[in-house]
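Structure in structure tokens, see below.
Note that this complex is displayed minus one protein chain, with the remaining chains in position.
Moving on, here comes subunit A:
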Amino acid sequence: MTMTMTVNGSPVSLPHDARVSLLDLVREHLHLPGTKKGCNQGACGACTVLVDGERILSCLALAVQFEGRSVTTIEGVGTPGALHPLQAAFIEHDGFQCGYCTPGQICSAIGMAQEIRRGVPSHVTADLAAPDIAPTRDELRERMSGNLCRCGTHNGIIDAIAEIVSADVLLPEPAQ
């Protein structure tokens, strides 16, 4: 019996080799190289994907753990010809230079926006009892700090995310 999960809406069989990380599954087996490898040890965030809408570091996850789960990679968020509004905002605000950390930043931001909406507090949340968490720039910065960018496009990334979050355009669920 082959075990499956879905990646960007398509069923995918899990690898036979239990050592294959979710990151290597998508990059090497499924030929979806949009998800990046920057450290392979949970330190950079380049490999961030969404699993059932939550952001995770795919380099720290073994693919075989994800039977029956739904994984969304950057390829499932939008394509060059049909960009997600957040991807378009990254271009408008120049939220990248080399573009290597970018897919991870974008997936991470989508997951993060859901966390704010669910009321999950962060280290900088001032009022833990407030019904809504205001997505201030510091709130966004704190929550995005697991995604490194060595090119130094932090300002542009926060601008792009802030535009989408504050325009109250709820970050749409990525296409399944």
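Keep this in mind: a residue touches a chain if its C-beta (ideal position, glycine included) is under 8 Å from a C-beta of that chain, and two chains touch if they have at least 3 such contacts; residues count from 1.
In this section, contacts and distances are computed from a predicted model.
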Missing subunit (named according to UniProt) among the choices "Secreted protein", "Molybdopterin-dependent oxidoreductase", "glutamate synthase (NADPH)" or "Quinol oxidase subunit 1": "Molybdopterin-dependent oxidoreductase"
Residue touching the undisplayed chain, where the options are A:34, A:111 or A:135: A:34
Listed residues A:7, A:22, A:44 or A:165, member touching the removed chain: A:44
Where the unshown chain meets subunit A, residue by residue: 17, 19-20, 24, 27-28, 31-44, 46, 73-75, 77-81, 83, 87-88, 90-92, 94, 96-103, 106, 124, 137-138, 140-142, 144-158
